[in-house]
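Pasting in a structure now, in C-alpha cells, and then I'll have a few things to ask.
A single protein chain has been omitted; all remaining protein chains appear in their positions.
So, chain A:
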Amino acid sequence: MEIVKVENLSKTYGSGDHVVRALDDISFTIEQGEFVAIVGPSGSGKSTLMHLLGGIDKPTTGKIFVEGTDVYAQNEEQLAIFRRRQVGLVYQFYNLIPVLNVVENITLPMLMDGQKVNEERLEEMLHVLNLQGRETHLPNQLSGGQQQRVSIGRALINAPSIVLADEPTGNLDSKNGQEIIELLKYSNRTYGQTLIVITHDENFALQADRIIAIQDGKIHRDEVVMR
C-alpha cells in the first residue's frame, strides 16, 4: 500500500543563465512501512528531495501525495499542520529548541497541535530512547547521541505517516551512530513506521529495505535489498 507518491517532480533554483536543476523529473512510490535509504553524492539533489517530501520547500513542477493528500495543493497554514501531524524530521545537527527541556522538545509537535500528551506512551518512549532520568535536561546538557535520541522522539511522538532523517548519524561516532540506526530500525519494525533516510553510511543504507541512489537530480538506481 503506497503512502508516498511522487509524480514528475522537478526543482530548479535560480533563473536565466544560472538555473540549477536540483531534481529532474523524478517519480517513485513508497509503501507503508517501508524503510528506504536515499544515497548519492553531495549536490545530487537528495536533500532537496527530502525537503520536498517533508513539505518544507515547494517543487517547481510535479506533485507529491502523502496518504492521498496532494501536499503542495494546500495553503501555508494547512502545510504547517500537515508537517507537524504527518512528518517527523530528524536532522544531522538535531535542531532541538535550546530553551526547552527533553520532555518539552519531544512533545512539541503535540503541544503545538493542542493535543494532550499520552503520558504512558511518553514514558515508554523515554524508556526506549534511554532518556529516563534526563526529562528536565536542556539540550546543551546532553551528548550528541542523546540529543539525536531526543530528536527521534520528537519525530516519532505523533506517529507520523513518514519519518524523514537527513544524515541522522552524520555527526556521531560509530557507536552512537549504530545506536541511532537501531532506534530508527526499531521504530520501523515495531510501529511499522515508514522511514526515509538520507545517508552516506553504506553500512546504514544496506540495512534498509530499499536503496534509492540519486545522481544529478535523477534516480540512478532503485533496488530492493534482500535479507
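Here is the rule we go by: a residue touches a chain if its C-beta (ideal position, glycine included) is under 8 Å from a C-beta of that chain, and two chains touch if they have at least 3 such contacts; residues count from 1.
Just so we're on the same page, contacts and distances are computed from a predicted model.
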Query = So which of "AlgX/AlgJ SGNH hydrolase-like domain-containing protein", "Nodulation protein E", "histidine kinase" or "Transcriptional regulator, MarR/EmrR family" is the UniProt name of the chain that got left out?
reply = "histidine kinase"
Inquiry  = Considering the complete complex, identify which of A:124, A:173, A:202 or A:222 is in touch with the unshown chain.
reply    = A:124
Task = Taking the full complex into account, find the residue in A:113, A:173, A:202 or A:222 that is in contact with the omitted chain.
result = A:113
Message = I'm checking contacts with the chain that's been left out. Which of A:5, A:85, A:200 or A:218 qualifies?
response = A:85
Note = Where chain A meets the chain that is not shown, the residues are 1, 3, 32-33, 67-69, 74, 77-79, 81-82, 85-86, 113-115, 124-125, 127-128, 130, 159, 161, 179, 182-183, 186, 189-192, 225-227
